[in-house]
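Only a single protein chain was left out; the remaining protein chains are all shown in position.
Up next is chain A:
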Amino acid sequence: MSGTNGQNPDNIDYMTDTRAIAVGENLPGCKKRDPIVVADNVTRNFGGISAVDVEHLEIPRHKITALIGPNGAGKTTLFNLLTGFDTPNSGSWTFEGNNIAGVSSYKVARMGMVRTFQLTKVMGKLTVMENMRLGAANQPGERLSKALFKNIWGGREREITKHADVLLEKFKLDTKKDDYAASLSGGQRKLLEMARSLMVRPKLVMLDEPMAGVNPALTQSLLDHIKNLKAEGMTVLFVEHDMNMVRHIADWVVVMAEGRIVAEGPPAEVMKDPAVIDAYLGAHHDVDLGDAEGIRELEAELEADEESIVGTEDAGIIAPEAIEARLEEEEGK
C-alpha cells in the first residue's frame, strides 16, 4: 500500500520476524526491543474509582498486540486516553518518540495513530464511499480556501476514490458503496469503520473489538486483513474478547484487570498464566464448544477435574453418556 517498503531499512519481513519482542523477561510493564508507544504512570479516575492505573506499558512496533481483560478492566478507557479522546488524571506517553500527552485527538490521528470505536461510528447519512473518502488525509479540498475550486482537489479525489475502491473490495463492501452507511448491518459497519481508518494510512491502528458482530465467514478474511496490515508495515493494537482471534493473530498479549496491567507475553504463554485464567479466561477456555469434537474434549477434561460434577453420580443430564447420545442423534440427521 503506502511506501512502507522504503521505510524498512533492514529489509525485514514483518510476517516472519521471530526476534524477541521483549527485552528480558515477559513481565507486566516490560521493556520492548522496538516500542512504538511508551506510556508511563497513566491514571484515570472516575469519581474515586480508578479506571486506569498503568505504571508502564510499551507497544511493540510492527507487531499485533491484543489487549484483553474482563469487562470494566479499563481497556477502552486506555484507548481513549492514548488517542486524546479523554484526559488522564496523570501520566505521559509517547508515540514514535514524540510526547503526545495532552495533544488533541485529531492531531494524534494525523501523526498516524488511528482508532476505531467499540460502539461503531459511521456517518449514517453519508454513502459508504463518502465515509471512506472522509478518512483520507491530504485532501486540499478540505480547506475552505480551496473548496470552491474543483480543479485543485479533483485529482486527489480520484486517487482517494481509487484507494477506497481497493479497500472496499477487500472488506467485501464494494457492492454497497453507493448506499447510505446507515443501511449497513452492525457487522458491516464494523468493517466500514476499519476500512475507513485505513484510509488515513496509519502507522498504528487501534481497533476496539473489531470482531464483535461480524459473521464467522467474514471473521476469517478479516483476520487475514489484520495480519496483512502487519505485512504492510503497520502496527496493530486491538481489544477483543474472542480468544480464538487473539490466539490466531496476536504476537503479543497484554492483560488488564481493574485498570492495571496484570500480565504480558506471547499468547500461548499468557493463556496458561493462572492469574489470567482466574481473572478473565476461566478454566477450559481453550475448548471450542462449537462442535461435537470440542464438547467431547471438554467432557474428558471435566471428568479429570476434581471440582467438576461431571463423571460423578450427580452429573444427571450433563453426564457424558446423556450428551453423547444426543450428539450422535444430531449428527445422524
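The rule is simple: a residue touches a chain if its C-beta (ideal position, glycine included) is under 8 Å from a C-beta of that chain, and two chains touch if they have at least 3 such contacts; residues count from 1.
Here is the rule we use: contacts and distances are computed from a predicted model.
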When you check the chain that is not on display against UniProt, which of "Sulfur-oxidizing protein SoxY", "Histidine kinase/HSP90-like ATPase domain-containing protein", "SpoVR family protein" or "Branched-chain amino acid transport system permease protein" does it turn out to be? "Branched-chain amino acid transport system permease protein"
For the chain not shown, which residue from A:A20, A:I49, A:A182 or A:A304 touches it across the whole complex? A:A182
Considering the complete complex, of A:R133, A:K177 or A:K190, the missing chain is touched by A:R133
If I consider the whole complex, including the chain that's not displayed, which of A:R44, A:K63 or A:R115 touches that chain? A:R115
Just one of A:K75, A:R196 or A:K230 touches the chain that is missing; which is it? A:R196
Can you tell me which of A:W153, A:F238 or A:W252 touches the chain that was removed from the display? A:W153
Which positions on chain A touch the chain that was left off? 83, 85, 104-107, 109-110, 114-117, 121-126, 130-131, 133-135, 137, 139, 141-144, 146-148, 150, 153, 157, 180, 182-183, 193, 196-197, 199-200
